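Every protein chain of the complex appears in place save one, which is left out.
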Amino acid sequence: MKSYFSELFTGGWSLILGLKVTIKALFSPIVTYQYPREKIDVTPNYRGHIDLVKDAESGAHKCISCGSCMRECPSDCIVVEGEKREGVKGKALTIFTLNFTKCSLCGACVEVCPTKALDYSDEYELAGFAREDFHYDLLKRVEERE
Amino acid sequence: MSIDVEVLEDSRHHRYVLNMGPQHPSTHGVLRVLLELEGEYAMELLPVLGYGHRCHEKIAEFKPAKSFMPNTARMDYLGALIYNQGFAQLLEKAAGIEVPERVEYIRVITSELNRIQSHLLWYGAYLLDLGAFTPIMYAFDDREHILDILEDVTGSRLTYCYARVGGVSKDIDDKFVTRTRAFIDRLRSRFPMYEDLVNGNIILQKRLIDVGELTPQICARYGITGPLLRGTGVAYDIRRAEPYSIYSKFDFEIPTETKGDCMASFLVRFRELEQSLRIIEQALDGLPEGPIMAAKVPKKLKLPAGDYNSSVEAPRGELSYYLVSDGSDVPYRLKVRTPSYSNLSVVPEMCRGMLLSDVVSAMGALDLVIPEIDR
Partner (left out) sequence: MEIFYSILPDLIRMVVCAVCGAVIVFGNALVMGYAERKLAGHIMLRPGPMEVGFHGVYQLIVDGLKLMGKQLVIPKNADKPLFMLAPLLAFAPVFVPLLVIPFSSKLQGFDLDIGLLVILALASINLLAVLIGGWSSNNKYSLFGAFRAVSQNVAYEIPMLLSLLSIIFMTNTFSLKGIVAAQSPVWFIVLQPLAFLIYLVSLVAETNRAPFDLPEAESELTAGFHTEYSGMSFSLFVLGEYANMFIVSSVATVFFLGGSSGIPLPYFEYSGVIWFLLKVYSLMFFLVWIRWTYPRTRFDQLMNFCWKYLIPFSLVNLLITVVMVKLL
């Protein structure tokens, strides 16, 4: 009999405590950002898809077409091809494509590159209508970037 | 409340089959449970698996072992850093590589943050199953802080590929340390709010207490580990029983309860949050300087022939990797023992004779992540 009433009172008090928490939250400021009207700055270490890096002095990419990234990639998304050109030491890069639909953002390509030619971009608003929208031509992207 | 099973055994013709199908708001992921119901009491339950099978273990047999690292994160997306740590430990054990001390500290800090994040998500989602719509938002608010901290270091928010063989991919800096310390204070100040809103609530207590009772014998039969086992009174935690990394240096308790019902595992997971915060604090205090990659890691990681095993404490229980190598760098066989697979197998025995609401309650307390069951 005693537990009948004690359960009623402790139960009722616990319900009132719960209501206090919620009413306090009702008058607290909101914690969400209303995307797309307010955007948060992405941290510089964000792992977007990879991009070729421009060398500061020469203004060209640093890739030497060794193909290490192509071999290291667990998902086979990178295709690198280079050719021997007259007057250019080593190989010149002709094709560098990334199939981002298969990429798992493991970072093996960035870490294994001997000239540190690859780095992550910070693009996160990626949406497209076809799979081909995410087959990036990184050579074209680095040449078009200023 | 459950009914005496023998009483209703002879009225089998009144039963009907209800399919809690692969698409259901409360089976988290693609799990199908065939329920044979008598009125509202679940008499027989049959989990049907395989809707999310992606052949991870077979994929490991085609590529060099260290290329498997991103796949470990996809198996359990909530405990990805811990899965990464377990796999990196496995390969380091196989190849005989010694990691620097700073790497161990960083791995422990990030793994414990990952454990807190996984428990917070479980907390919110479990209460959403039970019908309370607001605690999930508060839990996710706290979780966002962790995700921001970890994004600054690893670059990803959910499926991390942070550990490497011999170290980690990126170093932590002072900003990480300050933010983590601020987060520890913040989470500690939120515990009274969670206690008031959720843990002490009479409706929640009535739904969780005495539902789905497990005993240590049942757990031993099915191979259940993790907070479920600790809720029955057995203080078995891999971080204490078979210490890996530098867990033997830290002073933390293993929370246990005695009853073994849903409330017990609920409270165990809630208290593990505080213990993880203690570990992180001690690790941040003792963080040494040093390199973040071992000195000599060969590019082509040849694993000597033989079997290797590595066990870690995932948020859901014991996670083990078993590698059979034939001397090359491509594994012959990789077996992953995931905790949710064993935890799920107790459902037919535990939930027999329960009301449908209790089945949902009990399955939520098991904390299943379906991708790691199906791999």
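Points to keep in mind about this one:
Per-chain residue numbering starts at 1, and chain names A and B are given in the order in which the chains are listed.
Please note the rule applied: a residue touches a chain if its C-beta (ideal position, glycine included) is under 8 Å from a C-beta of that chain, and two chains touch if they have at least 3 such contacts.
Predicted model, so just to flag it, every value in this text is computed and none were measured.
Within the whole complex, the absent chain has one touching residue among B:30, B:78, B:128 or B:238, and that is B:128. Along chain A, the points of touch with the absent chain fall at residues 8, 15, 18-19, 21-23, 25-32, 34. The chain not shown here touches chain B at positions 1, 16, 18, 24-26, 40, 127-134, 137-138, 141, 197, 201, 203-204, 206-207, 355-358, 360.
Operating definition for what follows: only the chains that are shown with their structure count from here on.
Touching chain A in their complex are the following residues of chain B: 63, 67-71, 74, 134, 138, 141, 148, 151-156, 159, 161, 164, 169-170, 193, 196-198, 200-203, 299. By the touch criterion stated above, chain A contacts chain B in their complex at residues 7, 10-12, 14-15, 17-18, 20-22, 25, 31, 43, 45-47, 72, 74-75, 104-108, 111-112, 120.
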